[in-house]
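Taking it in order: structure first as structure tokens, then the write-up.
Yeah, one chain of the complex is gone here, protein chain that is, but the others are all in their spots.
Up next is chain A:
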Amino acid sequence: MSIVLPMTLWILIAVMTAVAALSILVPMSRKRPPEDETVGQTADEAVYRQQLDEVEKDLERGLIDDEAANAARTEIARRLLAAHERAEKADAAPKASWPLRFGQIVAIAGLPLVALGVYLFIGSPDLPDQPLAARMSAPPQDQSVEMLVARVEKHLAENPQDGQGWDVLAPVYMRLNKPREAAGAYQHAIRLLGPSVRRMTDLGEALTVANDGIVSADARGAFEQAIKLDKTAVKPRFFIALALGQEGKKDEAIAAWQDLLKDADPRAAWVPVARQNLAALDGTVPPMAENLPGPNHEQMAAAADMSAADRNQMVAGMVGRLAERLNSQGGTPAEWARLIRAYTVLGKKDEAQAALQKASAAYAGDPAAMGQIAQIAGQLGLAAPEGMAPPMAENLPGPNREQMAAAADMNAADRNQMIAGMVGKLADRLNSEGGSPAEWSRLIRAYTVLGKKDEAQAAFKQASAAYADDPAALGQIKETAGQLGLKTE
């Protein structure tokens, strides 16, 4: 079918073009009939003659009197004579034939050339029609994720009591990054099928993601219910620990993390995140995972094993080098953010504030960069310098979102083809049309989450090439890559 359709299209296009060319060629080649000639030559005369008749009719009907009729006749007759003289004078000179040739060439060559040229430039001849009904009834393997979701949605709109349907749809929403809809679907599923550890946990996760990574009271309730069902479940405990940290209950959070890590498989994907959180709460280890060029997960793990003094020294040295470089050569907003964060972690609040001032001075004219810096400052509880925009809501998902991704990993649910297909489409589009830094970051993140480290690295390379001369965008992409533990240099 897919080959036949364009063929028909081209045939019809050819027919249309031929008809258009003929509409020019045929009248040009035809000898005009003589009566047409008279119409052209003496049309005015005919009009005036008819006007004379009209005067007679008006007179007959009594609409005008004799006198007016006579006056009208005289006037029309005068115009008739003038028109007649004009027609006499009209020349009947022989016509040259080259304009006709020109017209014929235009019809045969010029017209198709212009029409096809323009169409090939702006048209999409290979795209078939895609009426919604046909797309809806296509076999599932030919349909996009969105299409399948739409079908399920339609089904659920008609059968809202189908708990299995909601249960299937909810995780798909999560993957499509629609946490709010996912939470709604989980609530339906729980209402119809009853609570389970997985459903409660996933509901809590959806609520948390929808709430920008902050564990709300509702979400916490869901996690607690999940723990009630299974005390050993890792994922809800992870989130509870996170919630405690967010609430500022430092000691309880530390206890929760330690409890969680106690009998964890050290190779599990969430472990580094948990350790990082624990370290952050401890106040002695910098949360390096989200840094730019700098220690990766291994080094960070190593740092965690060092003694507190050694660690501080290592960090202080790194920070010093970074500060020197930024002061002398400048740097990306992400680098400044990293410096500010490092100072804060090291307890050097004044230095942090000073670095913030310098950074905001350096990016005074760049609202996007300012937003990024302001966000960091806000997170760290620093006073925002004057003129600095409040943190931008549309910034890339912060570290919390990252932890979410790691947490989602614990689920150990196998990734299905849906997500892979989506990522593939995104990659296609970005490769062919390009995209925003945020979209590139999403792709890199998606590859990482799918465990395709090489692809992620390649996408990072492409993105950096695309934004080579845009330091703000580059910084944003690098930040993402750094957070994901990719090589960023």
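Just so we're on the same page, a contact is a pair of C-beta atoms (placed from the backbone, for glycine too) under 8 Å apart; a residue touches a chain by one contact, two chains touch by 3 or more; residues count from 1.
Everything below uses one rule, namely that contacts and distances are computed from a predicted model.
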Name under which UniProt lists the unshown chain, selected from "proton-translocating NAD(P)(+) transhydrogenase", "HTH-type transcriptional repressor YtrA", "Heme lyase CcmF/NrfE family subunit" or "ABC transporter permease": "Heme lyase CcmF/NrfE family subunit"
Which of A:127, A:217 or A:465 contacts the chain that the document leaves out: A:127
Chain A, residues in touch with the chain not shown (by the definition above): 5-6, 8-9, 12-13, 16-17, 19-20, 23-24, 26-30, 32, 36-37, 39-41, 43-44, 46-48, 50-51, 54-55, 58, 61-65, 67-72, 75-76, 79, 83, 90-91, 93, 95, 99-100, 103, 106-107, 110-111, 114-115, 118-119, 122-125, 127-135, 144, 146-147, 149-150, 425
